[in-house]
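One structure, pasted below without further comment.
What you see is the complex with one protein chain gone and the rest in place.
Read from first to last, the chains carry the letters A, B and C; within each, the first residue is number 1.
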Amino acid sequence: MHVYVQAIIDAFALLLSGSGEVWPVIGLSLAVSGSATLIATAIGLPIGYFLGMSRFAGRGSLILLVNTAMGWPPVVVGLFVYMALSRTGPLGDLALLFTPQAMVIAQVILAAPLVAGVTTAAIASVPRDLRLQLRALGASRFQEAFEVFKESRRGVMAAVIAGFGGIISEVGAVSIVGGNIQGSTRVMTTAIVFNVNRGEFGLAMAWGMVLLGIALVANAALTMLQQSGTRYER
Amino acid sequence: MHVYVQAIIDAFALLLSGSGEVWPVIGLSLAVSGSATLIATAIGLPIGYFLGMSRFAGRGSLILLVNTAMGWPPVVVGLFVYMALSRTGPLGDLALLFTPQAMVIAQVILAAPLVAGVTTAAIASVPRDLRLQLRALGASRFQEAFEVFKESRRGVMAAVIAGFGGIISEVGAVSIVGGNIQGSTRVMTTAIVFNVNRGEFGLAMAWGMVLLGIALVANAALTMLQQSGTRYER
Amino acid sequence: MNASLAVVAAPAVCAEDLRVTYRGRTVVDVPSIGLASGETYALLGASGAGKSTLLRVLGLLERPTHGRVLFDGSPVGAGDLAARRRIAAVFQKPYLLRGTVGDNVAYGLRLRGMKASQRAVRVAAVLERVGLAGWQDRSALTLSGGEAQRVALARALVLEPTFLLLDEPLSYMDPLLKRSLSLEFAAILAGEHVTSLYVTHDQDEAVVVADRIGVMREGRLVAEGDPDTVLGLPPDEWLAAFVGMEPSLRGRVTAVLDGLSEVECDGVTIYSTVQVPVGTSVLVAVRPEDVTLYVAGALLPVGSARNHFEATVAEVRPQGGSVHVTLERAGVRFAAAVSRAAASELGIAPGQRVIAVFKATAVRMRSEN
Partner (left out) sequence: MNASLAVVAAPAVCAEDLRVTYRGRTVVDVPSIGLASGETYALLGASGAGKSTLLRVLGLLERPTHGRVLFDGSPVGAGDLAARRRIAAVFQKPYLLRGTVGDNVAYGLRLRGMKASQRAVRVAAVLERVGLAGWQDRSALTLSGGEAQRVALARALVLEPTFLLLDEPLSYMDPLLKRSLSLEFAAILAGEHVTSLYVTHDQDEAVVVADRIGVMREGRLVAEGDPDTVLGLPPDEWLAAFVGMEPSLRGRVTAVLDGLSEVECDGVTIYSTVQVPVGTSVLVAVRPEDVTLYVAGALLPVGSARNHFEATVAEVRPQGGSVHVTLERAGVRFAAAVSRAAASELGIAPGQRVIAVFKATAVRMRSEN
């Protein structure tokens, strides 16, 4: 167990000293995944809201599409984004490959379907009869939508957290499109992979602990949001 | 769009020719994730079964533990397994680092909590009253358990599929403990990362398509298993 | 005829040629239904009969496949917010929102942009009317089922709707609570003078609250009228079984004298105080509670009961505190409800001959159409 103890001691030392690349990498991770989550929420939330609220022919197919998009392996998403941004790709002129922007693009593609999918489920779980009750009390379409949104806000929060939790610990797509360039595109996950292979356990452990902490907090929040659950039975 | 068309043409050519490392890598991926899923099922299914069936003090904490384990980022799992298997680690003597066995170990750790968690939910969703009804018809403990298992078999199938789908497209843990050694530990995900960075889009696309196909089939199966859902209302 | 007069004479809420079809299956098919201003109309029927769908259509919560709804004679639709805001509803489950009782009751007023100070006055008043005076600041999530449903009623009444919908508001209550709440609801509705549509599958509840009753079956309105007629004079087997009595007898009025109609029903002569011209084909019924039984051959004293004849007991079954006895005479079947004490004293059993006695005032009758 000595190897773990030593790594954890080293990790704390690195984190507390604040020197070197430990904190900048953490900052970039949060910046990239944070902006990606914001953009993914801006895209996925209205889609999920629309899919959860309305009943129309083709709704089932659209939901299936969102679910399918949720199922794309990150490395495949990375591959497609890389090709798009590569010199010969359709967006090659933007010269975004191996920049944080490229990583944000890949993570938005990963997170948006997740946000949309979880939001759809949350909105759809508000019973039709509750909406009927709101309408029967004179709610306009907009007022009804607002109240439904309020009732399902836990689910919507869960959607955003799930999106963030998914991409912050993702490594396949970011390593492909970001390239793990020190001081530029190195995020926690790619930094861990790079440093473990170099035997730098202390450094890897420092990021590993931070990443684990974020993942566990996100996970705990999701569990809490689910358990506080529905009270529509009354 | 030319870049995609060319890559897809190349990918099909590579897949159909059957030459080179395309198929061996696919074979190794399936072998590693397949065995990991089997082992994870052997571990996770009884745990999930037990947690879903019984009511005892501490059950909540155990379920929380399983959920927490589900939330570990793969790169962190990779880091811990790497350290365990490294020369100075507790299992260093087994010399498993950079072998398929190491990758199986990491994937088992990733998949087992998933299998256990989904199984728990599936078993717990069998209404208590159905179990009461079975007991009231004279079912022994064992007969009751068997029938509950039969009733929740869709959920258990979903657990296994979710486990497999999760690890086959995972790249962080396998790249850390496997090392992406050609002909030995290179699996689809690590091969895609490696070849994209070398500009070998055709090769990367070949594995990408296979991986995507597997992921989408798994996803479709999960959706189907969920939708055919519960009929306990009657 | 003057058009404006016609509008004034129109029912408060009515619908024409309504048809609702789900995936090719017709769930509501009602050529015409109308509610007079201020009346409580109970829609009775088994589950799946289309009651709730009809309620949703009349309440502008669902567009019918065909037909239209009129308020005070003018066509209205689900898209018409002003019309919708003249309606309020109470459903099976109260569906209270997070927050206090006061927040919930004020919800509809807030939607209408009423000022907080005005809202508070209205909320306080309505809570008093539903028996929850001063409950404004309690959390809506800690209420019992009966309290929550009273809050739901207050939330609807506070809007002073011209049309109130109640969709099985008591169906999730215990029998005990149901009985007391239905009386309470009936008193409140009567006091509010609001035109109400009350959907229920429970005839006891319907009878307590309703001025008029409609019975639905498989999407159609199969009977309509005042509670006495609908529940007391079922024209067919289905409706009779539904209200728990024997079907009405069919007969013909053979004489009218001294305020009494004499009706021949398959060889049994029945006297009724309902006046119908001689020769009319009529439906005739007596509620089991109004039929008294005596041992066959007993010498009956002269009394006010005009109808008495021998019959054979066909079937005996306990029902609530009394015993339901089905009687037969010459192919005519009717029923008597007697106390358990009386049943055992008379030794009621299938095959036994008894004398059935009932007053002419207890005989319901209407001409068959």
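In this section, a contact is a pair of C-beta atoms (placed from the backbone, for glycine too) under 8 Å apart; a residue touches a chain by one contact, two chains touch by 3 or more.
Quick caveat: nothing in here was measured; it's all calculated off a predicted structure.
The chain not displayed here makes contact, within the full complex, with B, C. Of the listed positions C:E16, C:D72, C:E160 or C:D202, the one in contact with the omitted chain in the full complex is C:D202.
Of C:R56, C:R287 or C:R306, it is C:R287 that touches the chain left out of the display.
Touching the missing chain, out of B:G18, B:G58, B:G138 or B:G183, is residue B:G138. Think of the hidden chain as still there; on chain B it touches residues 127, 129-130, 132-133, 135-140, 143, 147, 150-151, 231-234. Within the entire complex, the positions of chain C that touch the omitted partner chain are 46-47, 174-177, 179, 183, 201-204, 207-208, 227-228, 231-232, 241-245, 287, 289-290, 301-303, 317-322, 337-342, 345, 359, 361-364.
Assume only the chains that are shown with their structure count from here on.
If each chain is drawn as a node and touching chains are joined, the picture is a simple open line.
When chain pairs are compared by their number of contacting C-beta pairs, A-B comes first. For chain C, the chain whose average C-alpha position is most distant is B.
Mean C-alpha position of chain B lies 60 Å from that of chain C.
Our note on geometry: chain A versus chain B, Cα centroid distance of 20 Å, whole angstroms.
Computed centre separation for the pair chain A/chain C is 56 angstrom, with centres defined by C-alpha atoms. In chain C, no position touches at least two other chains.
Contact with two or more other chains is made by no residue of chain B.
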